[in-house]
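Removed from the display is one protein chain of the complex; every other protein chain stays in position.
Moving on to chain A:
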Amino acid sequence: MVEFRLPKNSTVGKGRIFTATPGASNVKNFRIYRWSPDDDSNPVVDTYEIDLDKIGPMVLDALIHIKNDVDSTLTFRRSCREGICGSCAMNIAGENTLACLKPIRDIEGDIAIYPLPHMPVIKDLVPDLDGAYAQLRSIDPWLKSDTAPPPDSERRQSIEERAELDGMWECILCFCCSTSCPSYWWNGDRYLGPATLLAAYRWIADSRDEHAGDRLDALEDPLKLYACRTIMNCTQTCPKGLNPAKAISRIKELQLERKA
């Protein structure tokens, strides 16, 4: 059955409070989920009082400031700090997004920061995405073509064919969408999730790919594809403004089209 409560060893307790330096005028509280595999403790939420005058505008700036100057044990992933690597995906103020693209001023009151929901936690804000990556691998996210490419040039597409891929090639695989999806929470072992299905449609829609039928065969499953209940959390949460729900609908339309 679905788990509606956290297991005992996942119940979140109260953590430490790191107070701001005296005299700080523009203070905001960051309440951050902390868990370490190195001791047997339950997770806690630590509170960091941060002087916003000292840091840049984004949530990631605050996290980097905490790690550099306040508490070096805080663990999170980050790399490009400009929304193209997808590393700093986390749940900020109840919404999955990229810390580097989320302005602090957009959030009223304290800022709660948790790892991406319903994934195993490696440490603090770092989720274990191995299963999600394996699901992506399972749909063969690469060009499959039996026709040899022209010897002297790349495989060509018309302008219209290329336009079909807009809104899909931009996906950076941060998995904000998949981990926002209740269907993925309940059936993530079999449902592929919006990120992987968007990637699957990206190759089905590619005019240079010659294996759309095989790809549709592999997706035609009550859970792999049809566990999507059009909840649309994926589209609402995508930090890149993409529409995975639409890609999933297109796959369902094609599944129907080829039956008739």
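The definition used in the following text is that a residue touches a chain if its C-beta (ideal position, glycine included) is under 8 Å from a C-beta of that chain, and two chains touch if they have at least 3 such contacts; residues count from 1.
In this section, contacts and distances are computed from a predicted model.
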Exercise. Assign the chain not included in the display its UniProt protein name, restricting the answer to "histidine kinase", "Succinate dehydrogenase hydrophobic membrane anchor subunit", "Proline iminopeptidase" or "ABC transporter permease".
Key: "Succinate dehydrogenase hydrophobic membrane anchor subunit"
Quiz item: Which of A:A20, A:I172 or A:L225 sits in contact with the chain that's absent?
Solution: A:L225
Quiz item: Looking at A:G56, A:P117, A:G131 or A:G167, which makes contact with the chain not pictured?
Solution: A:G131
Quiz prompt | Of A:K67, A:H118 or A:K252, the residue in touch with the unshown chain | solution = A:K252
Quiz item: Which positions on chain A touch the chain that was left off?
Solution: 1-2, 130-131, 133-135, 137-138, 183, 186-187, 189-190, 217-227, 229, 252, 255-256, 259
